[in-house]
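As you look at this complex, bear in mind that one protein chain is not there, while each of the others sits in place.
Chain nomenclature is as follows: A, B and C, assigned in order of appearance, with residue numbering initiated at 1 for each chain independently.
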Amino acid sequence: MAPSSKLFAVVAGVGPGTGAAVARRFGQQYPVALLARNPDNYEPYVKEINDAGGKAIGISTDLSDASSIKSAFQRIETEFGSAGCAAAVFNASGRFLRKSILDLSEEEFTAGYQVSGKGAFLFSQAVLPLLLKTAGDQAAQYPPTLIFTGATASVKSNALMSSFSTAKYAMRALSQSIAREFAPKGVHVAHAIIDGVIDIPRTKEWLKDMPPEAKISAEGIADSYWNLHTQPKTTFTNEIDIRPMLEKW
Amino acid sequence: MAPSSKLFAVVAGVGPGTGAAVARRFGQQYPVALLARNPDNYEPYVKEINDAGGKAIGISTDLSDASSIKSAFQRIETEFGSAGCAAAVFNASGRFLRKSILDLSEEEFTAGYQVSGKGAFLFSQAVLPLLLKTAGDQAAQYPPTLIFTGATASVKSNALMSSFSTAKYAMRALSQSIAREFAPKGVHVAHAIIDGVIDIPRTKEWLKDMPPEAKISAEGIADSYWNLHTQPKTTFTNEIDIRPMLEKW
Amino acid sequence: MAPSSKLFAVVAGVGPGTGAAVARRFGQQYPVALLARNPDNYEPYVKEINDAGGKAIGISTDLSDASSIKSAFQRIETEFGSAGCAAAVFNASGRFLRKSILDLSEEEFTAGYQVSGKGAFLFSQAVLPLLLKTAGDQAAQYPPTLIFTGATASVKSNALMSSFSTAKYAMRALSQSIAREFAPKGVHVAHAIIDGVIDIPRTKEWLKDMPPEAKISAEGIADSYWNLHTQPKTTFTNEIDIRPMLEKW
Partner (left out) sequence: MAPSSKLFAVVAGVGPGTGAAVARRFGQQYPVALLARNPDNYEPYVKEINDAGGKAIGISTDLSDASSIKSAFQRIETEFGSAGCAAAVFNASGRFLRKSILDLSEEEFTAGYQVSGKGAFLFSQAVLPLLLKTAGDQAAQYPPTLIFTGATASVKSNALMSSFSTAKYAMRALSQSIAREFAPKGVHVAHAIIDGVIDIPRTKEWLKDMPPEAKISAEGIADSYWNLHTQPKTTFTNEIDIRPMLEKW
């Protein structure tokens, strides 16, 4: 499919794995803006998508910081003008420390929330007006879609995981509140519970005695997100879980 | 796509609405067996699919009865020989009565379970060996898939709804247990929480002052089921919810 | 406290463990009717309570059978006359088999539901009019209470556990539906998720290398049920979980 010139997609939290795969998948249909703090995390995919005949821009963004997010969306407006947003994926997480309640510093405990709670809110606040624009656009092929990447810790909070799980529970609550507020206005909001190890370079050595079906493929996640995006107004899925065949749950 | 001659799909609980839409959707790819007690409920879709160049058979089946289900699968074997099953959808529900606990007869209370509990178990027991056959078939394009159609009442049990909700909670438990047992063997099991009124002839007068986005489209459900079916072994979704844009939840 | 002569309690599913402990606890305040299929399962506690100055009767009851439950309540009426029921505890489970979906017979699969689904419904239908009588009794010290004993399998359905979990999910749905229907009429309905091994003679050898806090005490459960019973109309708890200190969850 040729990229549509009228709408764009934005992926917040790009890096090897889900972010890159989602960028590639949505980049087949839409120009994409890829946000990550470190340009190393998006540059390869920006190049790859542009080389393949699509259109991608990368924007260095601190997703826990209001002014950085504001700058990113100003850059998006400069690039894409008055275009509406077709799809936005919030895929970022804060730093993750496995520590006892007794050993976490305040800064460590709140690090997850800075991104998954506050950052997801700030991103949503910036992107929702652009999604609403698409909701009112009769030419848009699919309802505008906002997807949050959750985790096992979004619904189960284990020992030593409080920093991560409090942030992910908060993001799930945010997703549900936005879904309920904006569905009647035509925006499709979905939360994905990614339950398992994603198969990326960093996890190469994990579960290495297991077959490939013990890990989640980032491409599989991207395809599932794309399928969520294509659901019509009569059929919104607000939550899915995703796990590999060999996951215990 | 031309129907594959090697694998088939089966839809239990066919009638105007989700069953018909799922039959059509999976019938684009596979020969399909359509099960319903009353032939009037599948005959139009059998004809439609065959007329369109696909292959469909209808089998009159009481989905609360072991011998009737056994006969149906014998007929399936006669028709499709040693073919594996690519996808099975259990879409049946028992009779549904909105009544006080104090007013339900034993027969009325258990009517839901006869289909959604016992029937779903019997159907699963019959179809799982055929799904396992596909799991071992390198030529199969997608992992074999077993999908259960749930409802709001699968996760919320309101007053006067005990017959329906006890049956639907039980079916959700069945789905989860089968998912956990058979995922490691390559079978993808998913449960769909259909939350809202489906737009079918019988519900034409419901919500008539509301726009079309107040009801779920059966085609949308069928597409979502198809998308579940296409997920690879690395990316199984075991539960989705589906509701229309204007649903309160 | 001396047993009140005006109200009684009933415990369905009595045996060594939760049933006996609940009988003893509620027997301190009320005359109690103890139901179990096998008289061996209630006779020791009937004797114990009567010897201690309380009042208890035992009634042999098949809790999966409507006529047996009907007979039990006729016997209760004979014994307690027009007294209202202060508290009813449904503590029975069907036979429990850990088996693959492929290996369960229809009778084995449905055995759990016969008691936890259908039986719990029939028991509720019989006891609710007697609980409503107490709801209208200004002299009753506590709101009439109906408690269902659930399990881990009421909210998580593992592989090989389908017979048990489908039954327990169904009972949880029943409890929620009754709670919502009868709370406005003054009946307090609660569901208890008992998560762990109860310390009874039959489980003596289980977890024997662990300290006592690895098992649940039946007396602890009974106290928790009593505390639920004493909650006023302004403060109903509809679900609690209970697990021992050393349980993984």
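Methods note: a contact is a pair of C-beta atoms (placed from the backbone, for glycine too) under 8 Å apart; a residue touches a chain by one contact, two chains touch by 3 or more.
Keep in mind the model is a prediction, meaning the values are calculated, not measured.
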For the chain not depicted, the shown chains it touches: A, C
From A:Ala170, A:Ile194, A:Ala222 or A:Ile242, residue that would touch the chain that is not displayed: A:Ala170
Residue, one of C:Ser67, C:Ser82, C:Gln138 or C:Thr234, that touches the chain absent here: C:Thr234
Where the unshown chain meets chain C, residue by residue: 143, 180, 183-184, 186, 188, 199, 212-213, 215-217, 220-221, 223-224, 227, 230-247, 249
Chain A, residues in touch with the chain not shown (by the definition above): 66, 100-102, 104, 106, 109-110, 113, 117-118, 121-122, 124-125, 128-129, 153, 156-162, 165-178, 180-182
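Methods note: only the chains that are shown with their structure count from here on.
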Touch-based graph of the chains, sorted into line, ring, star, complete or other: line
Furthest chain, CA centroid comparison against chain B: C
Maximum inter-chain contact count - chain pair: B-C
Chain centre separation (chain A, chain C; CA means) in Å: 46
Euclidean distance of C-alpha centroids - chain A vs chain B, Å: 31
Chain B-chain C separation of Cα centroids, rounded to whole Å: 35
Sequence positions of chain C contacting 2 or more other chains: none
